[in-house]
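Omission of a single protein chain aside, the complex is shown with its protein chains in their original locations.
Now for subunit A:
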Amino acid sequence: MSPRNVVVLGYGMAGARLAEEIRHRDPLAERVALTVVGAEPHHAYNRVLLSSVVGGTLRPEAAALHDRDWAARHHVDLRLGVAATAIDRAVRQVTLSDGGTVGYDALVLATGSTPWLPPVEGLVTDSGPAEGVVAFRTLDDCARILDAARVGAPVAVLGGGLLGLEAARGLAGRGNLVTVVHPMGHVMERQLDASAGRALARTLAGMGIDFRLGTAAARYVPGDGLKLADGGHVQADLVVVSAGVRPETALAEDAGLAVDRGVLVDDALRTTDGRIHAIGDCARHPGTVSGLVQPAWEQAGILADLLTGADTAARYRGTPVVTRLKARGVDLTALGDTQTDVADESAEVLAFDDPARGRYAKLVLRDDRVTGAILLGVPDAAATIAQLFDHGVPAPGDRLALLLGRALPSGAPAAASPADLPASAVVCRCNSVTKGALVDAWRGGACSAAELATATRASTGCGSCSGAVRGIADWLASTA
């Protein structure tokens, strides 16, 4: 049987991952002949690492997902720097920007999303973003940002969402004077409540980032900066735009597929045409939100199962969303339902608010399960709570310990003196010697630490309890 032709449009994180997953299941191309079409001139790279590239801790080449020979080694027909311009569903053929065509048995849309540039006067020219304006989306964008953002130069970031704040933190870490302009009352309003947004902004302010909240940019003047709707002014040599993205759905719409803020897909990741699938940012599945890599990668695994026949019953049921801000020195997790207020009696809601120290913790539970949380500055609690959320297992009864993690003093207080230890307390673990056994030995005539050791073997293993044995000897001597 000849392999079926699978064509993937898009060589970003979703498309590249799908190609890997297919070749993992079909390494010799016996079942699937694979063509991947990528509009960018680069081999696939890891977009998640771009904030580290902007922050200067990773070199751009460290973000590469594939090397130059990857496609050849894995029997993939890779077309770089080529965009698909049309899909002809009737003859199952894609037209490419280089004039060529490629036929398919199955087509996968992994076209991702494109940055949205807000309607600010002067921000966009006929040929794209104005001089000094860069979106924060691609490796080339990073190169432009690094080029323009000389150390000490003022930079404005348009948009206080997740990516905007990551870019802002990276640039501040490089020594730029960064101002974030955000039209909403607090940052990351999709993921955070107002208190958490406040605490986060305060933490970032401590790292040298200015915020202009509740106002929009009105006009951009190259070489000067931004005029704001509230009359304010932000000086900026560079404007980084991170005001949201739009799913790239033009091809799908032109081909007559159902689109509603994303190409609609079912649990088999099929569009309204059964031969065409969509994954990643361009797709819309009711079980998740777009813009994150985790759902895209899970979808890639499921779709590879289906396209290679490795598991024809595989279905995508959605991905619980856990948002992590990747910003040096800030630990923020938000998951599930974060907007429920502590006053809401339909749920169990706990909150801890400590903006002065950059800490905020909120936990929402229903039926003993974690359904939402915001955790700022409590990293180990965040790790535990995210696991409870992901696995849907009952939360521990000690809610306070869960909410605060290591921030809570641990366990029982250390015994103040040997007198307070119960007789059954094991003093020497290596030799199973209890305090009671030491007391008995003392009464039997072993009246020093050395004699206690000879009599009971306490402290003769790893020696960690030598101090404790001496302490007990001193205590016994003082009570004699």
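Definition applied: a residue touches a chain if its C-beta (ideal position, glycine included) is under 8 Å from a C-beta of that chain, and two chains touch if they have at least 3 such contacts; residues count from 1.
Rule of thumb we're sticking to: contacts and distances are computed from a predicted model.
Selecting from "Spermidine/putrescine import ATP-binding protein PotA", "ABC-2 family transporter protein", "Glutathione-dependent formaldehyde dehydrogenase" or "Assimilatory nitrate reductase catalytic subunit", the unshown chain of this assembly corresponds to "Assimilatory nitrate reductase catalytic subunit" (UniProt protein name).
From the options A:Thr312, A:Gln387, A:Ser417 or A:Thr479, the residue with contact to the unseen chain in the full assembly is A:Gln387.
Which of A:Lys326, A:Lys362 or A:Lys435 touches the hidden chain is settled by the complete complex: it is A:Lys326. In the complete complex, the hidden chain is touched by one of A:Val48, A:Leu80, A:Met184 or A:Val439, namely A:Val48. Screening A:Val94, A:Leu163, A:Ala252 or A:Ala453 against the full complex identifies A:Ala453 as the residue touching the chain left out.
Listed by residue number, the positions of subunit A touching the unshown chain are 46, 48-49, 52, 57-58, 62-67, 294, 322, 324, 326, 331, 379-380, 382-384, 386-387, 390-391, 393-394, 396-397, 411, 429-432, 449-450, 453-454, 457, 459-464, 466-467, 469.
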